[in-house]
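One protein chain omitted, others in place.
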Amino acid sequence: MVHALIDGVLTGSVYALMATGLTLIFGVMEIINVAQGIFVILGAYLSYYLQLHFGIDLFAGLLITIPTMFVVGIVVQRLFLARLKGPEKTAMSILVTYAISLVIEGILNIAFTVNNVQLNTSYTNKSFQVFGVYIPYIYFMGFLLAIVLLSGLYYMLYRTRFGASIRASLADQSAAALVGIDVKKVSTICFGIGIAVTAAGGMVFGATNAFNASTSYDLISRLLTIIVLGGMGSLAGALVAGIAMVTLEDLVGAIWSPVWSTMAFFVVLVVVLSFRPQGLFGQQSARAA
Amino acid sequence: MSTTSTSIFSRPANWIWALCGVLALTFPFYETDPAYQQIGVYTLIFVACATSWNMFSGYSGYVNLGAAVSYGTGAYTLSIIAVHTHPNNLPGSASEFWLIPLAGLAAMVVAVPIGLIALRVRRHTFVVITIAIFFTFQLIAINASFTGGTGGLSLPYIPWAASYFDVPFYYLALAMSIFAIILSALVRRSRFGLQLLAIRDDEDRAMGLGVEVGKVKLTGYVMSAFTIGMAGGLFALLQGQIYPQFVFDPLFDISIALMCFFGGFGTLVGPVLGAAVLESSQQYLTVQYSNGSLYLILFGGLFLFVILFMPQGIVVFIRQKAKQRSDQQIAAAAAAGSNA
Partner (left out) sequence: MSAMLEVRGIARAFGGVKALNGVDLTVERGSITGLIGPNGSGKTTLFNVITGYVTPDSGTVSFEGVDITRSKPNQVFALGIGRTFQLTRIFGRLSVLENMLVATQRKESWLRGLTRGMSSSDELESAMEWLKFVGLDGKSHLEAGALSYGQRKLLELAYVLVANPDVIMLDEPAGGVNLTLINEIGEKIQALNEQGKTFLVVEHNMEFVMKICHTVTVMHQGTDLTSGPPAQVRSNPAVLDAYLGGGDDDEEEVVA
C-alpha cells in the first residue's frame, strides 16, 4: 500500500511531465499529438544510443537529447502540422501524427530491432529505504527530474513574457492574435517544448521499463487518458490527473491484481466523463466544436 | 456535394461502378491462387468496414478511432458461440456463417453504452475516448477467461479443400461490402443522413433547427458497428483462430481512418477506393516482402503525402480537377462564342 502510493507519486510525476507537453500542444494549437508516445520512445532510444556508443551518462545525455527533441518537434511542426487548417484540423492532426508515429516506429524497429531493451546504469538497481519500503534510486531521480523540469516549465509559463503569450494562446487563440501575439511562432515553440519534455520522460521511462517501439501504443493511450481526464488543454489538469492516475493504477495493482490495474485507468475515465464531459479541470464550453 | 438524381448510366462514374462490380464478382474465376484470393477477401473486409465507418464518422465528423471494438466484439462473439456449440473438436460447416449477423448484432449492442458515454463530449475529446475504450476492450480480451486470454480461441475446423476454401468467404465479404455501400448511400440520401451532415458542419445550429443531435449521433454510431462486427465475425471464421492483439488491433483503427481520408472522408466512393488501394497493396507487400517495419514506413509516408497534398482525399481531388477542366472548357467555349 505505502509502496504503491510512493511509487505512484514518483512515477506519476513523470507521466504528468509528458502529459503536460501533450496538453500544451492541444491547448495552443488544437492538435492532438498521437505521436507523443513514439517521441517518448525515441527519446529513450536516443539516451540508449548515447550511452551504448559514447558512454554518456543518462542524465548528462539529457543535455543533448532535450535540445535534439526540441528541434525534432519544430521540424515536424513546420513540415507537417503548420499546414493543417480548416474544420477537420484536429481530426487530421490525429491522423498526421499517427502517420508520423508509424514512420518513426518502422525506423526504430529497423534501427534497434523489436527486442526489448532497458536503460541501465550503476544506480538503476540500487535502492534506499523510506517508511520501510525500498525505493530504487532511479525512481527518485526521475521524480526529481520531473519536478525540476515541471517547475522550469511553470516558471516560464507564469513568470516570463513569452509564457504569458503562451497562456494567452491557450485561453483564446484569435484573441491572442488580436492583441499582437505571434501565434504562429508561439505554436511552433510550444510544439518544440511539448516534444522536448519527452526526451526526459523517455529516459526515465526507459530506465524503469523494458521497451521497444510498439510500447508507444500503451504510453499514448495512458497519456491521452490523462489529458482527457484532466481536461484537454488544462495544465493543472495534466499535472493532477497524471499523478492521480498512476497512483490509482499502482494501488489497484497492489490491492487487487496488477492485471486489472490498467483497467482502473479507463474505468475512472469513463466514470468521470459521464459526470463531467469536459474533464476535471476543463472549462465548460457552451459550444460543441 | 449536392445530390442530383440522374438516370443510372448517364454518368461515367456509374459505368466505373458497374465495371468494378463485374470484376469483383468474377475475381475468384480469373484469380485461382489461394494466396491472392485471400488478399481479395481481406480487401473486401476492409471495403465493408471503411464504408461502414465512414457512414458515421465521415458524415458526422466524429472520428471514431475505436472501430476495432466493434470488429473484435464481432469476432469474439462468433468464436465463443462456435466453440461452445462444437465441443470435442467437432468439425465446423457452412452453418457457422449464420452466426455472422449475430456477430454484427453483438457489436451493435456493445456500441450502445459506448456511444452513450463517448458521444456526450466534444468532438476532439470523442476521438481520444474511443481510443481509451478500445484499449479497455483489448485489455479485457487479453485478461478475461471467456476470451481464452492471450492464447486466443480456436474455432471449429471447416473441412474444405484449400483450393476453394477462400471462395465462400470471398463472396460473403463481397456481399457485406455491397450491403455497406448500399446502406451508406441510403443514409446519405435520407433525412437522417442530412442531419448527420448538418451535425458535422455545425452541431449547435443543427440542434437549434430541431435536430435531435444526441439520438441521431447514437443511431449513426450503432448502425456503423453492425457491418464492422459482421466483418470481424467473418475474419474469425476465415482465420480459424483469433488472438486479442489481432482483432483488437490499434492498426486496424487507424487503417480504417486512413483509408477513408485517403479516398475521401465523408464521400460514398472514397472509403471503397481507399480500402481497395491500401489494403490490397498492404497485403501484396506483406506476401512479397514480409517486412512489417518497411510497410509501416511506406504506409505512414504515403499517408502523410496524401493528407498534405490532397487533404480532402483522392475522390474530391479528382472531382475538383475534373470540374476545373470542365469550367475551363466552358469558359473557352463561352469566349469562342462571344468572339463569333
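The first chain written gets the first letter, and so on, giving A and B; residue counts start at 1 in each chain.
Just so it is clear, a contact is a pair of C-beta atoms (placed from the backbone, for glycine too) under 8 Å apart; a residue touches a chain by one contact, two chains touch by 3 or more.
Note that the coordinates shown come from a computational prediction; the quantities given were computed from them, not determined experimentally.
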| item | value |
| --- | --- |
| Selected from B:Thr219, B:Gln239 or B:Ser281 as touching the chain missing from the view | B:Thr219 |
| Residue touching the undisplayed chain, where the options are B:Leu155, B:Leu197, B:Ala275 or B:Ile307 | B:Leu197 |
| For subunit B, residues in touch with the removed chain | 1-4, 189-195, 197-198, 200-202, 204-213, 215-216, 219 |
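We take it that only the chains that are shown with their structure count from here on.
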| item | value |
| --- | --- |
| Distance between chain centroids, defined by C-alpha means - subunit A, subunit B (Å) | 32 |
| Touching residues (chain side subunit A, partner subunit B) in the complex | 26, 30, 32, 80, 83-84, 86-88, 90-92, 94-96, 98-103, 105-107, 109-110, 217-218, 220-221, 224-225, 227-228, 232, 259-260, 262-263, 266-267, 269-270, 273-274, 277-279, 285, 287-289 |
| Contact footprint of subunit A on subunit B as seen in their complex | 61, 63, 65, 117, 120-125, 127-129, 131-136, 139-140, 143, 201, 203-204, 250, 254, 257-258, 261, 265, 292-297, 299-301, 303-304, 307-308, 311 |
